[in-house]
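Of the protein chains in this complex, one is absent; all others appear in place.
A and B label the chains in the order they appear, each numbered from 1.
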């Protein structure tokens, strides 16, 4: 008998890169996050071999929930093929031997920066959103400790005031992405910088959403079938981005979130932001088999749950 | 560089964690643990405990296994993770002292793992996050006083997060779940 025969085979890195302690800590925090929807749970947040602020929060969550039986989709701005998405996917696959896909329907775990896929997520799927700034109150209270007290007291008056000021100055709410939402009637939450178009997808959703900010060391969750309401007034409503009249130059799709592409001669063209969905539309147009899921917005631009977007 | 792979312990803990994650995500729906009976409690223990946290259990057989994780044995008033394989009325007096968290740190509310039976028993009507529709489950071998205590001791966002274990099945009842007895 030799020592080598008793020891584990040498591995340069643990499964999922994170060591057992890091994973256990993340898992403890994630369970608390699911139990207290929208509450920012502090966590240790390890350094990873990816630059800080480039998705290390989402990455830590993904690395501690996936196993070799999972199928992973990674997107950045909706695109599977962007360098950042490709890089994160390459890293996760290298560290976990997880299968990867661009098809939202085939994925069990979707790590995303700034988008929710167009096709509706279903029960048992996990959406991991990368979060640059978890604090929805940052713009009214840059000090984290004070913002934390405001959350403890559910004191969101300043946020409403800001909304009102925008209305007076600009005639509309000026918040672009990261539109703040109230989760389960209690915590104000930043949904991460997803466009307003994607915000309603979190409301009473079938899937689980985990949000994680590596640099700021906070993670939080929206469990399935949980109320997620964008803040709005009784008479002035939250609005999603206007996609009317924008037609995808590749697929002809409409009433989906579009990327604007400047044209040198002036003006713009549009292309579906969700590249996985676009690829399936193209396959189907060529006559190849492609299963399309039901989308959050139909081709007329109506959201699938009536009454959720009151500005409709 | 070779592809890192899961050790047997990692495999077990991953399976346990996945069950716990979905149990809180869809309260009332049983999830499968990779171990049954008292071993299920140990599996949950090794998945959640290490020397950065602490536990309490009145069950003597469980103490060495849980302590082996590195977790510190703590009194029920302080322990963030508590394991009651057969919750008695006397033990309930200990359980009700478990931490509820504070408004600044509601995540300090305790996680309680309770042994019970799902086949029959007291009907519990569940509603809240994770439940598209209200759901009724039956739970045996838990004192009804537990539900009264849970409803009166804490107001959301404070509270306890519960895992009910029967054999290799686990049901999650996070603090957001409304439970009506009867």
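Here is the rule we go by: a residue touches a chain if its C-beta (ideal position, glycine included) is under 8 Å from a C-beta of that chain, and two chains touch if they have at least 3 such contacts.
Following the convention adopted for this analysis, contacts and distances are computed from a predicted model.
Q: Have a look at "Multidrug transporter", "Glycerol acyltransferase", "Carbon-phosphorus lyase complex subunit PhnI" or "Multicomponent K+:H+ antiporter subunit G" and point out the UniProt protein name belonging to the hidden chain.
A: Of the names offered in "Multidrug transporter", "Glycerol acyltransferase", "Carbon-phosphorus lyase complex subunit PhnI" or "Multicomponent K+:H+ antiporter subunit G", the one UniProt assigns to the missing chain is "Carbon-phosphorus lyase complex subunit PhnI".
Q: Which visible chains touch the chain that is not shown?
A: A
Q: Consider the whole complex, including the chain that is not shown, and state which of A:244, A:264 or A:311 touches that chain.
A: Touching the chain that is not displayed is residue A:264.
Q: In the full complex, which of A:50, A:106, A:206 or A:308 touches the chain missing from this view?
A: A:50
Q: Out of A:18, A:36 or A:79, point to the residue that touches the absent chain in the complete complex.
A: Hidden-chain contact among the options goes to A:79.
Q: What does the interface between chain A and the hidden chain look like in terms of residue numbers?
A: 12, 48-51, 54, 77, 79, 82-84, 86-87, 90-91, 94, 133, 135, 138-139, 142, 170, 174, 176, 259-264, 266-268, 271, 273
We take it that only the chains that are shown with their structure count from here on.
Q: When the centre of a chain is set as the mean of its C-alpha atoms, what distance in Å lies between chain A and chain B?
A: Result: the chain centres lie 28 Å from each other.
Q: For chain A, which residues count as touching chain B in their complex?
A: Per the stated touch rule, the residues are 8, 11-17, 20-21, 23-25, 27-37, 39, 41-42, 64-65, 67-68, 94-97, 123-124, 148-149, 152-153, 184, 186-187, 204, 206, 208, 223-227.
Q: Okay, in this complex, where on chain B does chain A touch?
A: Counting only chain B, the residues touching chain A are 1-7, 9-11, 13-14, 17-18, 20-22, 24-26, 47-50, 52-53, 102-104, 106-107, 109, 111, 129-132, 156-157, 161, 174-176.
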